[in-house]
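Missing here is one protein chain; the remaining ones are kept as they sit in the complex.
The letters A and B name the chains in turn, as written, and every chain counts its residues from 1.
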Amino acid sequence: MEFLFAAPALPLDEAGKYVAGAYIVFVVLLVVYVAIMAAKLQRIEKDLREVAAIAEERKAEKREEVNA
Amino acid sequence: MTPSRTAFAAILGKDLRSELRTLQSLPAMALFAVTTFVIFRFGLDRTSLSGSLASGVLWATLLFAAVLGINRLFVSEREEGGFDAIRLAPIDRTVLFAAKASALVVYLAALELVTVPIFAIFFLEDAAGLGPLVAVLLLTDLGLAATGTLISSMAVNSRARDLLVPLVLLPLSIPLMIAATGATEPLLSLGGPSYDRFGTWLMVLGLYDLIFGLVGYAVFDFLLED
Partner (left out) sequence: MYGKGLKPLSIAAVAMLALSLSLVFFYAPLDGDQGFIQKIFYVHVPLAITALIGFVAGGVFAILHLRSNDRKWDAYSYVAIHISVIFGVAVLITGAIWAKASWGHWWVWDEPTLVSFLIVFLLYATYYPFRYAIEDRDRQARYASVFAVTAGAFVPLNFMAVRMAESLVHPRTFATAEGGMPGEMMLTFLCSLVAMGLLWTTLVKFELTAKSASGQVKRLRRALDAPVAGGSSRIAPEVS
């Protein structure tokens, strides 16, 4: 914590709130974006599962055809 | 290959003749502008305007009236197959851009010829500033024509046709409006016209016209592809 004393007196009560607010807004927007992309990723995963299931079904059908 | 000049004259002539015959845009634009002046008179509760207020009222009204005309610029091309004709014709397609933009300049000039004197009669104490105002009007018309033609040609092929032009054109025209009002405000000031930074503003207008004229010229070809 020594570094804070190295800088001149920081008016941390009033100004600090605004500076913190600005950086918080930045972080929040970033995290919101990540959340939206996470939702997209979930949808891709679900899609892939369905497609994998369909592919396996096809494979099974083909094996039955060959056997029959 | 039909020379561009012939094609340009042909398209421009067709547009102007058609407008003269049917008078579908110009009277509406002029009426809209004059009515808007009346609304401003009551909205601002003023009977005489000068300086920044006069400049603002004039330019805001002209801009919105221009949007009305710009909305309708390509409607006949779309409805009567003009786009297809241009695609098939052995001409440089950017001629359509130049011709339509020129037609729009003529419409805007006609609009201003009618509405600016009325504005002066309604609100101005003296008309000394109107002479140099012509230069401002002309340069701004060129800029509005360049961007207006570009946006209008895209909007006409979309669903929300009447919405797209105001939506996209207005932010694009802000630098134009800044320069136009910047030049006009000292012209209409109470003590008589002054030319504070007049040349600089005209240069900004010219720069806008040049840049967007070039942009329009460069990209218009891509708009007409099937």
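We adopt the following convention: a residue touches a chain if its C-beta (ideal position, glycine included) is under 8 Å from a C-beta of that chain, and two chains touch if they have at least 3 such contacts.
Everything numeric in this text was worked out from a predicted model, so none of it was measured.
Visitor: Given the contact rule set out at the top, which of the displayed chains would the hidden chain touch in the full complex?
Guide: Within the full complex, the chain left out of view touches A, B.
Visitor: With the full complex in mind, choose from B:Leu31, B:Leu53 or B:Leu172 the residue touching the hidden chain.
Guide: The single option touching the absent chain is B:Leu172.
Visitor: Contact with the hidden chain only, please: which chain B residues?
Guide: 147, 150, 154-155, 157-161, 163-164, 167-168, 171-172, 174-175, 178-179, 182, 197, 200-201, 204, 207-208, 211-212, 215, 218-219, 222-223, 225
Visitor: For chain A, which residues lie in contact with the unshown chain of the complex?
Guide: Residue positions of chain A that touch the missing chain: 3, 7-8, 10-12, 15-16, 18-19, 21-23, 25-26, 29-30, 33, 37, 40-41, 43-44, 47-48, 50-51, 54-55, 58.
One rule holds in what follows: only the chains that are shown with their structure count from here on.
Visitor: What is the distance, in whole Å, between the centres of chain A and chain B, each centre taken as the mean of its C-alpha atoms?
Guide: Averaging C-alpha atoms per chain gives centres 47 Å apart.
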